[in-house]
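Quick one: structure below, then a few questions.
Moving on, here comes chain A:
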Amino acid sequence: MKRRDFIKSSLTAVAATVTVQTIVGRAWGGSALKVGVMIPLSGPAGLFGPASKNVSQMAADDINAAGGILGRQVELVFADAGLPPAEAAQTALRLWRGDGCEAFIGMHDSAVRGALINVFKGQVPYIYCPNYEGGECARGVYYVGETPAQSVVPSIKWLTEENKLKKFYLIGNDYNWPRDTNAIAKNTIAELGGEVVGEEYMPFTVDNFDSSLAKIKETGADLVIITLVGGASVSFNRAFASFGLSDRVLRFGTLIDENTLAGIGAENSKNIYSAAGYFANVQTDDAKAFAQQYVAKFGSDAPVLNALSQSCYDGLIALDVIAEKAGEMSVASMENAAEGMEYDGPRGHATMKNKHLAMDIYLANAVGAEFKIVKSFRNMEPGNFCKA
Partner candidate 1 sequence: MTSSLLAIKNLSGGYGDLLVIRSVSLSVLSGRAISITGRNGVGKTTLMRLISGSLPCSSGELKFLGSNIVRSGAHKRFSTGMSYAPQENIVFDDLTVEENLTIHYRDSSLDRYNALFEKFPRLNERLAQRAGTLSGGEKKLLSFSRVIAEPTQLVLLDEPTEGVQSENMYLMGQVINEEKSKGRGFLIVDQNLTFLEAFTDTIHLIDHGEQIFQTEGNKFRTEIESLIAI
Partner candidate 2 sequence: MEVLATFTLNFVYSSATLALIVLGLALVFGLLGVMNMAHGEFVMLGAYSAYVVQSFSANFLWAVPISIIVCALVGWLMEWAIIRHLYRRPFDTLLATWGVAILIRKGIEAIFTRDYKSINQIMPETVEILGITYPSYRLLLIAIIISLFVVLFTWYQKSKTGLRIRAMVRNPELASAIGIDTARLSSATFIIGVSSAGLAGVLLSPLVRVEPYIGLDYLLSSFFILIVGGLGSLEGLLIGSAVIGGSDALISTIFDKTAGYMSVLLISILFLWLRPDGIFSRR
């Protein structure tokens, strides 16, 4: 918080009586195209906020350098999506009706997505960036994140063949994303002739996993599929390693990102596999160029990149491509322009099918505190939902 910002923000704090704020809001945006960026600045997911902000700013600069969207320079308006859904919806509404944003990108959890969809009601284009459970087709919403069908299915197949895995243990938090992801994983395991030896769901407050680790040891599981979120994933993986399980039993998850790995610690990360659309050290030329550009712009000690924060970049690029294809920034025309749109980004080549992206998926293995890519799956289909 540099000094200049601090003074400016405390002045606005003093002047932030309701009337002043709303009069300013009424002035209609000039030619600049305001895009609302909903990223978590507080709450449990708040640690992804700073990197997401940097990445979004980079995307806007790149788009503006190339002439903006439909000839209009892009101006980003950031807002906190880490709040409970009720307040997050409030903020989105303020950006839309108050500050005149004409499009939104969102990097937050599914509960906030539900709230935003309810507020927008398909009247403003909205790009949902992070990986999610898939299967949703709301009007005016375009999903650029990975779906379980793209990331879980190929990874389990590859891991099973490589390591002759027989028994699988599923552990996750007790809510929709883990349950839906596990459902897809179980079909794949059944197809491969594997056996699910345990499936457990935890409340968010759990910090003691001893009983689960005992069951994992007892059932002789070969691979543990982890759909725990945030802190629970850190605690589980640390305890897992402390019981010496990490040598014999592999671990796989689609939400173990660079931050979580830092929390787990280098000495506890043996045999952890993670699948996502992007990793900080993916070695493709586009990814390396993106990483260098990020370091050049924000310095080497900038917040670490991961799939979730990087997805904001793809979100803005997708918005640009769809809008250019549709010819105008309106849901009516963008709804059918989106099908089949393509672009090349840091993640590689992506094409939109049924409002989701077919894209490259990378499977990485944790070596110490770093992720090394062991396998890339080219142009994975998002899954057969939202048929046009």
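Selection criteria: all candidates are chains of the complex that A comes from, given by their letters.
As a working rule, contacts are C-beta pairs under 8 Å (C-beta built on N, C-alpha and C of every residue); 3 or more make two chains touch, one makes a residue touch a chain; residues count from 1.
Source: prediction; values computed, not measured.
Looking at 1 or 2, the chain of this complex that touches chain A is the one numbered 2. Of all the residues in chain A, the ones that touch candidate 2 in their complex are 44, 46-47, 50, 174, 200-203, 205-208, 210-212, 214, 217-218, 231-232, 234-235, 238-239, 241-244, 259-260, 262-268.
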